[in-house]
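Take a look at the structure below.
Just one protein chain is left out here, and the rest sit where they should.
Labels A, B and C are assigned to the chains in the order they are written; within every chain, residues are numbered from 1.
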Amino acid sequence: MNALVSEKELEPAGSSEPVAREELLRVDNVSLSFGGVKAITDISFDILKGEIRAIIGPNGAGKTSMLNVINGFYHPQHGTITWQGKVRRKMKPYEAASQGIARTFQNVALFKGMTTLDNIMSGRSLKMNKNFFWQLMWRGPAEREEIEHRKKVEDIIDFLEIQAIRKTPVGRLPYGLQKRVELGRALAMEPDLLLLDEPMAGMNLEEKEDMSRFILDVNQEFGTTIALIEHDMGVVMDLSDRVVVLDYGKKIADGAPEEVQANQNVIDAYLGVSH
Amino acid sequence: MLYDIFIDPFVQMYEMPDFFLQVLWEGFVAGILYALIALGFVLIFKASGVFNFAQGIMVVFAGLTLVGLHENGVPAYVALLLTIGVMGVLAYGVERVVMRPLVNQPDIILLMATIGLTYFLIGFGEFVFGGEPKQMITEELGLPTGSTAFEFGERGLVILQHIDIAAAVIAVIMVASLGIFFNKTRIGRALRAVADDHQAALSVGISLNQIWAIVWFAAGLVALATGIMWGARSDVSFALEIVAFKALPVLILGGFTSIPGAIVGGLIIGFGEKIGELYWGGLVGGGIESWLAYIIALIFLLFRPQGLFGERIIERI
Amino acid sequence: MKTIMQLALGTAVALGVGLSGAMTTVAQAEDSNYVPLLTYRTGPFAASGIHIANGMHDYLKMLNERDGGIGGVKLELEECETGYNAQKGVECYEATKGKGALVYNPYSTGITLQLIPKAGVDKIPVLSMGYGLSAAADGSVFPWVFNVPDTYWDGASVVIKYIGEQEGGLENLKGKKIGYIFLDAGYGREPIPLLEQLAEKYGFELLQYPVGVKEMQNQSSQWLNVRRDRPDYMVMWGWGAMNPTAIKEAVKIRFPMNKFIGVWWSAGDDDAAAGGDGAKGYKAMNFSGVGSDFPALDDIKKHVVDAGLSSTDAGTIGGTLYNRGVLNSVIIAEGIRTAQELTGKKVITGEDMRMGLEALNLDEARLEELGLKGFAHPMKVTCEDHAGSHPVFIQEWDGKTWRQASGWIEPMTDLVRPMLEKAAAEYAEKNAPWPARTEPCPN
Partner (left out) sequence: MFYREAGQFKTSYKADQALMPILQDRIGLSVILVVAFVIIPAFANDFFLTSIMIPFLVFSLAAIGLNILTGYCGQLSLGTGAFMGVGAYAAYKLTTMFPDANVILMVLLSGVFSAAIGAIFGLPSLRIKGLYLAVTTLAAQFFLEWCFIRIGWLYNYNASGAIEVPHREVFGIVASGAEATPIVRYFIVLCITAGIAFLMANVLRGRIGRAWMMIRDMDIAAELMGIRPLQTKLMAFAVSSYICGVAGAMMVFFWLNAAEPSSYSISLSFQILFMVILGGLGSLSGAFMGAAFIWILPVFLKFIPGTLGIEIAAETVEHVTFMIVGALIIFFLIVEPHGFARLWQIAKQKLRVWPFPY
C-alpha cells in the first residue's frame, strides 16, 4: 500500500488535530447555461485540502454540471475557478486531469471492451510516457514501465479487493463491482482532487458500507481531497466534513453537516416548497 | 488566377443566363433524385436506427425487377404491381432474416449487415435478370419522354426534359404522401413513437417487427420510384449503385432523421455540385463532381456537426 | 453452438478439399489446344463485355463443332470472369497459365498492362485487339504483345481525317472546335497526346470532357459544358455504361448526332439504341463486319447457338460488339493455324502461338475461305509492327441498326508510327532493364 502514497500526500494524512487547511480549489460566482436553460447560477464555494466535501441537492439542482465545470468538461459563461491558488483559464478536460483532478461518473463510464486490469491501468496513462518506438519494441523500457505501473495497479486491486475479476471484461461485471472498478481507475491517477458522482447510487446497504469504507480509507490513508455528490443523507452526514447544497442551480446552504441539516432553506428544498 | 476563381464564374453566369438557368435545373433534378435515395435512408434510420447501406442497391434492384419482368413478357403496369409485391416480400424478408436477429446490435454491425444485403441483392439481381444494363420502360409506364425548349433572345435556350419534370412532381407527391402517412394514420403515429423510443413504443403495445417491415416496404417503394426516374435518365444496371453513394453526403447535410433535411440536403448537393463543376471545375481539369459533394459535406460538418436540421448536441456524462 | 462447430468443421474440410483441388494443376490434355478467355459478364462494364464474350466464345466453339477444332485438334475453351477487375484478372491469369494457355485476351487496359511484362517471362503472348497499350504495336520492343488491327492513336487519327473529309479537307479544320469526351482512365486518356498534336497541326481547338468511372451514368455536367462550349464535332472514347448515357445526354442537349463520332468501343447496338429516335445519325468507327450476313455467322447460329451450346441470344448475333468478339477469335484461330503450319506441330505452345500471331496474314482470299468476306480489312502482322495500322470505317446508326457510312479510311501512319516508337522506347526506359528482343522473326 505504501507504494501508492507519495510523500506529498503523506503530509496531511492522519493528522488528527484540526489545522487551518489550505484551499485546494475555489469556485467564484460561476454561472452556466445551455441555450436559455440556466444550469448553474452564480455559485461560489471552496474545497480545502484533505477534506471530504459533499455537494447535495434535489434532482436537477446542477450538481453534476458543477462537477463537469470543475473538471473542465463544461465551460462556465461567468465566474472563475481557482486551482491551488491560481486562477484557471478555460481548459480542456485532459488538462484538468493532468493537473490532478480525477472523477467517477453517475452512470458508470468504464471502458466496456477492456478488462478490469486494463481499466485501472488506463488511469496510469498520464504517468506513462515511453514513446511509440519503445512501444513497438516492447522489450526494454516500455516493458519495464508497464511492469512498474502494473505493480501500483495491483496495489489498488488489492486495496479494493477485486483480485478475482482482474482479467474479466468490465462489461460483464455486476453494477456494484463496476462502481468499485471505476473508483480504482480514478485512484490509479493518484489525484489531488477526486470527484465522485453518486458513488453509491443503486447499491444495497452492504455495498454502500463497503464503498463508504473505501472512500474514508482513500481520504485518510492517501490524503486525497474528495468532492462527492450523493443522495443518501446518512452517508453524506457521516462521511463529509463540509456540505454545499444546491437547488435549481443556486447555492442555498454551505457548512458543516449539522448546520446544513438544520437550515430551513435545505429543508424546504427537499420537502418541495413551491418557488 | 484570382480572377478565374472569384470573378470569372460570376461574369459567365451573368453573360449566359439561359445556361445558368439550365445548370440550376440540372442541379435541381439531380438533387431531387439524390433526395429520393436519401429519403429511403431516412425512413429506415428513423424507425430502426439502421443506416441502410443497401438503399442504393434497392433502387437498382427495384428498377431491374421492373424491367426484367417486362422483358419476360409481363405488361408494364402488371410488372409495376409485381415489383411492388417483390419489394414487399423483400421488406418482410429483410425484417425477418436480418433485422430481427440483429436487434440491439451496435450501429456498425447493422451497417455491415446492410452491406452484406447489398452484395446479396447485386448477386441475386444479376443472377435472375442478367448483368447487362437495361433500358427503362419509360413509355410503357406512361411517363413522358419528350422535352420542351424555351427559346429566348438570340441564342437563349433552356431545355426541360419531361421525364425530369415528372421526377420532380413524383418526388413532391411522395414526400407529401409520406408526410400525411406519418401524421394522419395510426401506423404513422406508431412509427413516430418507435422513432422516439423503441422501449416505450413496445410498452404501449406497438409491434416493432411490423413497423420495421412497413418502413422497409416504404423505403422499397421510394427506391422503386427513384429507380424508374434514374433508369429513365441513363439505364438500369448495377453501375448505378455508385451514383447512390451521393445520398450519403446528402444525409450528412440533412441529418439522418429529417425528411425535410433529406430534401433540402439533396437540393444543396445537387445545385452545389453542378454549379461547382461547371463554373469552377474547369480550373482543376474537371471531374470534381466525384468528390465535391463529400467535401461540401465535410466542411459543413466541421461547423455544424449535427447537420442542417439536427438539434445542437449537448454532450452529457 | 454445436451446429456452428459442425458447420465450421464442414466448411474447413470443404475448403481443404477444394484448395488441394485447385492446387493440383489440371493436366493438360495431350490432344487439344487450350485457350483461356478472360471475359466479363458482370460489373460496370458488363454491358459491353457480354457481347464480346459471346462472340469470342461462339466462334471458337463453332470451329470445334463444325471442324473438330483447328488442324484436327480440338480447342479447349475456358472462360474466366474478371469483372473488369485487375485483381480478378491476375487471379484468372495465374489460374489458367499453368494449363498451357496459348494466348490471353484481357479486354481491359488495366489487366493488359499487368500482363505485358509477364508475357515475355511466362512465354504466353497477349492479344489486345484494338485496345491496351498503343506502344505495344512496336514489335521490336514488345515481341509478346499484339494489338492488331489498330491502336487508339490510329483511331484518333482516323476520326480527325474523317471530320476533315466532312468539312471538305483537313485544312478546313482551322478554327473549328472538336470536343473529346472520354472515360477518365488510361483508356480514354491515351489518344490525347495525338489529338493535341493534330490540333496544333491543323489549327483546331481540342476541348476535353473527362467522365469519371463513377460518374459514367451521371454525365449531365459534361454535356452542359458541351452545350456551353458549342463544339463543332464531338468524339467519344467510352465503354460500358458510359456509352448509352452519353448518347442519351447528347440527344437531350440536341447536339447534332451526325457530328458525334465514337471509337470502336462506343459502337455497340445497345449503346446507340438507348438514344431512341434522337440517336439517328450517331457515328462510330469500326473494323469488324456490320450485320449477320456472313456464312461463318450462319454456321455459328447453326452449330452453336441453335444447338444450345451458348448463352447468346440469337438476336444479338451480328451486333457490332458480338462481331468484334468473333473477329478476335478469328485472329486467335488463324494464329493457331499459322503456328501449326510453321512448326508442324498439332498441339502448340505459347511460344509457337507468338510466332503464329507474328506471321499472321489474313488476306481477302483467306477471309472469304473463312466465310467472312468483307468482315474485316485484310491484316498482316510483321515483326516490327504488331498493330498494323489497318484502315477503319465509319458506321452510322439509322435508328434501328448500324450501316456502313464510309469506305475504309487509312490512319495517319506517318504521324502515328513515330509516336508509337517513341512511346515504346519510353516504356522500355521506364521499366528498365526491359529485355531486348531475342525472339526470332518468323517472316
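The rule is simple: a residue touches a chain if its C-beta (ideal position, glycine included) is under 8 Å from a C-beta of that chain, and two chains touch if they have at least 3 such contacts.
As the structure is a prediction and not an experimental result, all values here were calculated from the model.
Undergrad: According to the contact rule at the top, which chains on display are touched by the left-out chain?
TA: A, B, C
Undergrad: Consider the whole complex, including the chain that is not shown, and state which of C:His51, C:Lys214 or C:His377 touches that chain.
TA: The one listed residue touching the chain not shown is C:Lys214.
Undergrad: Quick one: say which of A:Ala142, A:Met200, A:Ile215 or A:Ala269 touches the chain that got left out.
TA: Going through A:Ala142, A:Met200, A:Ile215 or A:Ala269 one by one, A:Ala142 is the residue touching the chain not shown.
Undergrad: Determine and list the subunit B residues touching the chain excluded from the picture.
TA: For subunit B, the residues touching the absent chain are 51, 97-98, 101-102, 105-109, 111-113, 115-124, 126-127, 131, 242, 245, 248-249, 251-252, 256, 284-285, 287-288, 290-291, 294-295, 297-298, 301-302, 305, 315, 317.
Undergrad: If you put the missing chain back, which residues of subunit C would it touch?
TA: 1, 4-5, 8, 15, 18-19, 21-26, 39, 41-42, 46, 50, 78-81, 83, 86-87, 90-91, 94-95, 98, 109-110, 113-114, 116-118, 120-121, 133-135, 184-186, 189-190, 193, 212-214, 311, 423, 427, 430-434
Undergrad: What is the set of subunit A residues that contact the non-displayed chain in the whole complex?
TA: Given the touch definition above, subunit A has residues 71, 73, 92-94, 96-98, 102-103, 105, 109-114, 118, 121-123, 125-126, 128, 130, 132, 135-138, 142-143, 145-147, 150-151, 154, 185, 189 touching the missing chain.
Operating definition for what follows: only the chains that are shown with their structure count from here on.
Undergrad: If you average the Cα atoms of subunit A and of subunit B to get two centres, how far apart are those centres in Å?
TA: 49
Undergrad: Pull out every residue in subunit C that's touching 2 or more other chains.
TA: Answer for subunit C, listing residues that touch two or more other chains: there are none.
Undergrad: Which stretch or stretches of subunit C touch subunit B in the complex?
TA: Residues 41-44, 46-47, 50, 184, 208-212, 214-218, 220-222, 224-225, 227-228, 240-241, 244-245, 248, 252-254, 270, 273-274, 276 of subunit C touch subunit B in their complex.
Undergrad: Going by the contact rule set out above, which residues of subunit B touch subunit C in the complex?
TA: Checking each residue of subunit B against subunit C gives 16, 19, 22-23, 26, 29-30, 126, 130-133, 135, 145, 147, 149, 159, 161, 230, 233-235, 237-240, 242-243, 245, 273-274, 277-278, 281-282, 285-287, 289-290.
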